[in-house]
Each structure stands twice: as structure tokens, then as C-alpha cells.
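This view holds just a subset of the chains, kept in their places.
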Amino acid sequence: MPDSTLLEAFPTPTDTPFVIEHIADEFTSVCPKTGHPDFGDVVLRYVPRSARDGGQCVELKALKLYYQSFRNEGIFYEAVTNQIRDDLVNLLNPAWLQIITHWRGRGGIRSTIRADFGDVPSEWRTA
Amino acid sequence: MPDSTLLEAFPTPTDTPFVIEHIADEFTSVCPKTGHPDFGDVVLRYVPRSARDGGQCVELKALKLYYQSFRNEGIFYEAVTNQIRDDLVNLLNPAWLQIITHWRGRGGIRSTIRADFGDVPSEWRTA
């Protein structure tokens, strides 16, 4: 089941703001209604706080294991997206953060869900 | 014929605004003038109101059945797009909502129709 204790962070290397984006192409969870697997990708974008303010970056291998912990969880698209946003905001306390999930077609309908935290710049506000 | 009673909604899981997009690739209706079938896709984008304000999300399988109810209806591109916008606004009472339909070529002309409800952010205002 989703396990946020798998997440790890390390201090940002600089006081200058910069943007980090990680795209996980191989996310899978289970539809709680039908029991069939869902497949999608997860885009994470954020700006860590500056080093002097204790800014943190997420560690990549830990992020991968955290995503894998959803593998057999029955959970809706909307809930997946909001939970990942909340877990990473708790971990990183970033300047801003954004989670976008894209889901492969089910019954001929493809879906995208986007959840933001903080003052995401306007240029990132299209999914 | 188009049947909005097929639509179902469920409460949004959060008070934080977030964006939902569903793209249906397999929409078909009938041209009322020629009787020939039209084929297209339908993009739905919206932000539900927050949970404490009674925000609602559209259920995916119900949305699919609603779209299928246009299958043998004689109806113009413009009317399809405006009716779907109206039916979903009635169902969801969202913060904002947008319907974009893309239609395959007929006589060498491809068409796109876009109908908005509420204050759609500027970043979504290109089809």
C-alpha cells in the first residue's frame, strides 16, 4: 500500500531558486471499482526552498520505491494525485510543487489530473 | 438520443482546487443534413468546487455511456458541443468547465468547436 515513509530528501545544493522535474513513465495502481489495473505516468515539478531556508530535494531511488508502493492499491485517479501531492509537500516543504498524472485510455477515455501546491507560475498551469 | 440522465457524479475528495481532464477518442453522431456519421473526440476540462462547497466530479463510466447516447442522433457540431457543456455544468456546478470537440475531415475540412463555462484560465483558452 502507498507508503510515504519510503520517501527520502537531501538538502538543496544552492540558494538560487531552480526548477526540478521528474517524470515516472511506469506508474500502476488498481481501479477500486473494477479491480483492473490502471497504468499512467506521474509528472512531479517543484522549486525547493533555498539552502539557507533548509530547502530539500527528493531522492530519486526513494521516489521510485514510493511510487511502486501504489502497485496493488485500489485507488481512484483523483485520490492518487492528491495523495502524492500531499506526501511530497510534507516531505519537502517546497516553494511550490505540482503533480500531474496522465492515465491510459479506459473505455476509450484518457484522463489527466493536476494538483498544485503554492504559487505555481502561470507557465506551468497547463497539464 | 442524448440522455443526460445517464450522467453520475461523486463528491470531490479535497478542498484544494485541482484540474481534471477526460479525452474521449471515440465520439460519433450523425450529420442531420446528409445522414452520414460524424467522428470526433471530446475534451472535457474542469475544476470541481471544493469539498466543503459540495463540489462534484463526473463518474467515468457514466460519462462514457452519456457520450454513447449521441451515437444515432442527427445533430450539428456546434449543438453537440454546447449541449455537452450545458449538461455537465448542470450536473457538476463546477468552478469552471470547458468542452472542446475535434472532428475528422469532411470534404477536406477538419473542425474544432470550443465552449466554456465560468472563468476558464487563460492558459486553457487555445483549443
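Details
A and B are the chain letters, set down in written order, and residue numbers restart from 1 in every chain.
Keep in mind that, in the parts below, a contact is a pair of C-beta atoms (placed from the backbone, for glycine too) under 8 Å apart; a residue touches a chain by one contact, two chains touch by 3 or more.
Since the structure is predicted, the reported quantities are computational estimates derived from the model, not experimental observations.
Sequence-identical chains make up the whole complex; the displayed set comprises 2, and the total in this structure is 10 copies.
The criterion applied here is as follows: only the chains that are shown with their structure count from here on.
Averaged Cα coordinates give chain A a centre that lies 27 Å from the centre of chain B. Residues of chain B that touch chain A in their complex: 12-14, 16-26, 57, 60-61, 63-64, 121-124.
Put simply, chain A touches chain B in their complex at residues 33, 76, 78-79, 81-82, 85, 105-117, 122, 125-127.
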